[in-house]
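All protein chains but one are shown in place.
Coming up: subunit A.
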Amino acid sequence: MIVLRPGTGTRTALSIAGLVVLLVIWQICVQFHVVPPGLLPAPTELWPAWRSELAGGYWQGAVRDSLGHYAAGLAIGSVLGAAAGLVCGAVPLVDALTGGIVRLLRPIPGLAWVPFAILWFGLNTAGATFIIAISVFWINFYAAWGAVKSVDPELCEVAAAFGHSGFVARMSYVILPASLPGLLAGLRTGLGQGWMSVVAAELFGVPGIGARMMQASSLLATDIVVVYMITMAGLYALTDFLFGFLRDRLLRWQG
(Lines give C-alpha, C1' and ligand atoms only; values in the text may rest on other atoms or scores of the structure.)
Protein backbone atom coordinates (compact mmCIF):
# COMPACT_ATOMS: atom_id res chain seq x y z
CA MET A 1 0.00 0.00 0.00
CA ILE A 2 1.25 3.49 -0.80
CA VAL A 3 1.97 5.67 2.26
CA LEU A 4 -0.07 8.82 1.69
CA ARG A 5 0.59 10.49 5.05
CA PRO A 6 4.26 10.12 5.93
CA GLY A 7 5.42 10.82 9.51
CA THR A 8 7.71 13.72 10.46
CA GLY A 9 10.94 11.75 10.10
CA THR A 10 9.89 10.31 6.77
CA ARG A 11 8.83 13.77 5.61
CA THR A 12 12.28 15.24 6.32
CA ALA A 13 13.95 12.32 4.54
CA LEU A 14 11.61 12.71 1.56
CA SER A 15 12.17 16.45 1.29
CA ILE A 16 15.96 15.91 1.27
CA ALA A 17 15.52 13.18 -1.34
CA GLY A 18 13.49 15.61 -3.45
CA LEU A 19 16.28 18.19 -3.29
CA VAL A 20 18.89 15.59 -4.28
CA VAL A 21 16.79 14.49 -7.24
CA LEU A 22 16.46 18.14 -8.36
CA LEU A 23 20.23 18.64 -8.12
CA VAL A 24 20.94 15.43 -10.08
CA ILE A 25 18.51 16.34 -12.87
CA TRP A 26 19.91 19.88 -12.92
CA GLN A 27 23.48 18.52 -13.18
CA ILE A 28 22.53 16.12 -15.99
CA CYS A 29 20.74 18.87 -17.92
CA VAL A 30 23.79 21.15 -17.83
CA GLN A 31 26.45 18.47 -18.31
CA PHE A 32 24.77 16.82 -21.30
CA HIS A 33 23.73 20.15 -22.83
CA VAL A 34 20.01 19.56 -22.50
CA VAL A 35 20.04 23.26 -21.61
CA PRO A 36 22.11 25.45 -23.98
CA PRO A 37 25.51 26.13 -22.35
CA GLY A 38 25.84 29.42 -20.48
CA LEU A 39 22.19 29.69 -19.49
CA LEU A 40 22.50 27.81 -16.24
CA PRO A 41 25.47 26.98 -14.00
CA ALA A 42 25.92 23.32 -13.01
CA PRO A 43 25.47 22.52 -9.27
CA THR A 44 29.10 21.32 -9.20
CA GLU A 45 30.26 24.80 -10.30
CA LEU A 46 28.60 26.46 -7.31
CA TRP A 47 31.01 25.22 -4.68
CA PRO A 48 34.13 26.69 -6.40
CA ALA A 49 32.20 29.90 -7.10
CA TRP A 50 31.31 30.23 -3.42
CA ARG A 51 34.94 29.49 -2.41
CA SER A 52 36.23 32.25 -4.64
CA GLU A 53 33.65 34.73 -3.29
CA LEU A 54 34.73 33.75 0.23
CA ALA A 55 38.41 34.08 -0.59
CA GLY A 56 37.87 37.59 -1.94
CA GLY A 57 35.86 38.53 1.16
CA TYR A 58 32.89 39.52 -1.07
CA TRP A 59 30.53 36.97 0.40
CA GLN A 60 31.17 37.91 4.03
CA GLY A 61 30.84 41.61 3.20
CA ALA A 62 27.62 41.17 1.23
CA VAL A 63 26.03 39.01 3.93
CA ARG A 64 27.08 41.43 6.66
CA ASP A 65 25.71 44.47 4.78
CA SER A 66 22.45 42.77 3.83
CA LEU A 67 21.90 41.45 7.34
CA GLY A 68 22.31 45.02 8.57
CA HIS A 69 19.71 46.37 6.10
CA TYR A 70 17.43 43.44 6.81
CA ALA A 71 17.58 43.68 10.60
CA ALA A 72 17.10 47.47 10.67
CA GLY A 73 14.34 47.50 8.03
CA LEU A 74 12.56 44.56 9.60
CA ALA A 75 12.71 46.04 13.10
CA ILE A 76 11.53 49.51 12.06
CA GLY A 77 8.83 48.25 9.68
CA SER A 78 7.53 45.59 12.06
CA VAL A 79 7.38 47.80 15.15
CA LEU A 80 5.77 50.75 13.34
CA GLY A 81 3.41 48.53 11.33
CA ALA A 82 2.27 46.51 14.34
CA ALA A 83 1.87 49.63 16.48
CA ALA A 84 -0.15 51.45 13.80
CA GLY A 85 -2.28 48.35 13.19
CA LEU A 86 -2.96 47.95 16.91
CA VAL A 87 -3.99 51.56 17.35
CA CYS A 88 -6.18 51.59 14.23
CA GLY A 89 -7.76 48.29 15.26
CA ALA A 90 -8.43 49.38 18.83
CA VAL A 91 -9.53 53.00 18.33
CA PRO A 92 -12.45 53.31 15.90
CA LEU A 93 -11.91 57.07 15.49
CA VAL A 94 -8.30 56.62 14.36
CA ASP A 95 -9.38 53.71 12.18
CA ALA A 96 -11.96 55.89 10.41
CA LEU A 97 -9.55 58.82 10.06
CA THR A 98 -6.78 56.71 8.52
CA GLY A 99 -9.06 54.57 6.32
CA GLY A 100 -8.51 56.70 3.22
CA ILE A 101 -4.77 57.11 3.74
CA VAL A 102 -4.32 53.37 4.16
CA ARG A 103 -6.23 52.65 0.95
CA LEU A 104 -4.10 55.17 -0.92
CA LEU A 105 -0.69 53.96 0.28
CA ARG A 106 -1.28 50.23 0.68
CA PRO A 107 -1.08 49.14 -2.98
CA ILE A 108 2.22 50.95 -3.64
CA PRO A 109 5.01 48.32 -3.63
CA GLY A 110 8.28 48.95 -1.80
CA LEU A 111 10.16 49.04 -5.11
CA ALA A 112 8.13 52.05 -6.26
CA TRP A 113 9.58 54.03 -3.38
CA VAL A 114 13.15 53.61 -4.71
CA PRO A 115 13.30 57.08 -6.35
CA PHE A 116 12.24 58.68 -3.08
CA ALA A 117 14.59 56.48 -1.07
CA ILE A 118 17.48 57.76 -3.19
CA LEU A 119 16.23 61.35 -3.00
CA TRP A 120 15.55 61.37 0.73
CA PHE A 121 18.28 59.09 2.08
CA GLY A 122 20.75 58.57 -0.78
CA LEU A 123 22.41 55.40 -2.04
CA ASN A 124 23.21 54.15 1.41
CA THR A 125 22.11 51.94 4.27
CA ALA A 126 19.31 54.30 5.30
CA GLY A 127 17.82 54.19 1.79
CA ALA A 128 17.86 50.39 1.67
CA THR A 129 16.46 50.16 5.19
CA PHE A 130 13.60 52.46 4.17
CA ILE A 131 12.57 50.23 1.24
CA ILE A 132 12.61 47.09 3.41
CA ALA A 133 10.76 48.81 6.26
CA ILE A 134 7.94 49.93 3.93
CA SER A 135 7.24 46.48 2.56
CA VAL A 136 7.35 44.93 6.03
CA PHE A 137 5.19 47.73 7.47
CA TRP A 138 2.00 46.81 5.62
CA ILE A 139 2.18 43.11 6.39
CA ASN A 140 2.43 43.87 10.10
CA PHE A 141 -0.15 46.62 9.90
CA TYR A 142 -2.83 44.33 8.52
CA ALA A 143 -1.87 41.39 10.73
CA ALA A 144 -2.15 43.57 13.86
CA TRP A 145 -5.35 45.27 12.69
CA GLY A 146 -7.03 41.94 11.93
CA ALA A 147 -5.82 40.43 15.20
CA VAL A 148 -7.32 43.27 17.24
CA LYS A 149 -10.60 43.11 15.31
CA SER A 150 -10.97 39.42 16.07
CA VAL A 151 -10.42 39.75 19.83
CA ASP A 152 -13.38 38.30 21.70
CA PRO A 153 -15.17 41.37 23.17
CA GLU A 154 -16.50 39.16 25.96
CA LEU A 155 -12.98 38.92 27.36
CA CYS A 156 -12.95 42.72 27.64
CA GLU A 157 -16.11 42.38 29.74
CA VAL A 158 -14.35 39.83 31.96
CA ALA A 159 -11.46 42.24 32.49
CA ALA A 160 -13.87 45.08 33.30
CA ALA A 161 -15.83 42.88 35.71
CA PHE A 162 -12.61 42.25 37.64
CA GLY A 163 -11.53 45.86 37.84
CA HIS A 164 -9.54 46.30 34.65
CA SER A 165 -11.53 48.87 32.69
CA GLY A 166 -10.37 51.84 30.64
CA PHE A 167 -8.31 51.89 27.46
CA VAL A 168 -4.89 51.13 28.93
CA ALA A 169 -6.09 48.23 31.10
CA ARG A 170 -8.11 46.83 28.20
CA MET A 171 -5.06 46.97 25.93
CA SER A 172 -2.65 45.35 28.37
CA TYR A 173 -5.01 42.80 29.92
CA VAL A 174 -6.92 41.69 26.82
CA ILE A 175 -6.15 43.21 23.42
CA LEU A 176 -2.36 42.73 23.40
CA PRO A 177 -2.21 39.16 24.73
CA ALA A 178 -5.22 38.10 22.66
CA SER A 179 -3.69 39.59 19.48
CA LEU A 180 -0.27 38.04 20.04
CA PRO A 181 -0.81 35.01 17.77
CA GLY A 182 -1.91 37.30 14.93
CA LEU A 183 0.94 39.74 15.56
CA LEU A 184 3.48 36.92 15.47
CA ALA A 185 1.96 35.51 12.28
CA GLY A 186 2.43 38.95 10.67
CA LEU A 187 5.98 39.16 11.94
CA ARG A 188 6.74 35.76 10.43
CA THR A 189 5.35 36.71 7.01
CA GLY A 190 7.43 39.89 7.30
CA LEU A 191 10.58 37.82 7.86
CA GLY A 192 10.21 36.34 4.37
CA GLN A 193 8.98 39.53 2.73
CA GLY A 194 11.98 41.33 4.25
CA TRP A 195 14.48 39.11 2.44
CA MET A 196 12.64 39.61 -0.84
CA SER A 197 12.84 43.35 -0.36
CA VAL A 198 16.56 43.20 0.42
CA VAL A 199 17.24 42.44 -3.25
CA ALA A 200 14.98 45.26 -4.41
CA ALA A 201 16.51 47.66 -1.90
CA GLU A 202 20.06 46.90 -3.02
CA LEU A 203 19.46 46.69 -6.76
CA PHE A 204 20.05 50.38 -7.17
CA GLY A 205 23.59 50.17 -5.81
CA VAL A 206 23.62 49.96 -2.02
CA PRO A 207 26.25 47.27 -1.22
CA GLY A 208 24.91 43.89 -0.14
CA ILE A 209 23.69 40.57 -1.52
CA GLY A 210 21.36 42.23 -4.04
CA ALA A 211 24.07 44.57 -5.32
CA ARG A 212 26.55 41.69 -5.63
CA MET A 213 23.97 39.69 -7.59
CA MET A 214 23.49 42.62 -9.99
CA GLN A 215 27.25 42.93 -10.52
CA ALA A 216 27.57 39.20 -11.18
CA SER A 217 24.65 39.10 -13.58
CA SER A 218 26.01 41.99 -15.60
CA LEU A 219 29.14 39.83 -16.09
CA LEU A 220 26.94 36.80 -16.88
CA ALA A 221 28.49 35.05 -13.88
CA THR A 222 25.40 32.95 -13.29
CA ASP A 223 27.19 30.67 -10.85
CA ILE A 224 27.77 33.61 -8.50
CA VAL A 225 24.14 34.74 -8.88
CA VAL A 226 22.95 31.30 -7.85
CA VAL A 227 25.41 31.22 -4.92
CA TYR A 228 23.74 34.37 -3.55
CA MET A 229 20.25 33.06 -4.27
CA ILE A 230 21.03 30.02 -2.15
CA THR A 231 22.69 32.24 0.49
CA MET A 232 19.48 34.24 0.79
CA ALA A 233 17.35 31.10 1.00
CA GLY A 234 19.65 29.82 3.76
CA LEU A 235 19.46 33.08 5.71
CA TYR A 236 15.68 33.08 5.42
CA ALA A 237 15.48 29.47 6.62
CA LEU A 238 17.70 30.34 9.58
CA THR A 239 15.72 33.43 10.65
CA ASP A 240 12.42 31.59 10.21
CA PHE A 241 13.72 28.65 12.25
CA LEU A 242 14.89 30.90 15.10
CA PHE A 243 11.62 32.81 15.02
CA GLY A 244 9.70 29.53 15.26
CA PHE A 245 11.44 28.84 18.56
CA LEU A 246 10.52 32.25 19.93
CA ARG A 247 6.95 31.90 18.74
CA ASP A 248 6.46 28.48 20.33
CA ARG A 249 7.76 29.83 23.63
CA LEU A 250 5.47 32.87 23.58
CA LEU A 251 2.41 30.87 22.54
CA ARG A 252 2.77 27.87 24.85
CA TRP A 253 -0.82 28.48 25.94
CA GLN A 254 -2.07 27.55 22.47
CA GLY A 255 -0.50 24.08 22.70
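Simple rule for what comes next: a residue touches a chain if its C-beta (ideal position, glycine included) is under 8 Å from a C-beta of that chain, and two chains touch if they have at least 3 such contacts; residues count from 1.
Basically, contacts and distances are computed from a predicted model.
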item: Protein name as given in UniProt for the chain not displayed, "Phosphoenolpyruvate-protein phosphotransferase", "Aspartyl/glutamyl-tRNA(Asn/Gln) amidotransferase subunit C", "Polysulfide reductase NrfD" or "ATP-binding cassette domain-containing protein"; value: "ATP-binding cassette domain-containing protein"
item: Residue, one of A:Val174, A:Val206 or A:Val227, that touches the chain absent here; value: A:Val174
item: Given A:Gly38, A:Gly57, A:Pro115 or A:Gly163, the one touching the chain that is not displayed; value: A:Gly163
item: Residues of subunit A (touch criterion as defined above) contacting the omitted chain; value: 154-155, 157-164, 173-174, 177-178, 180, 252-255
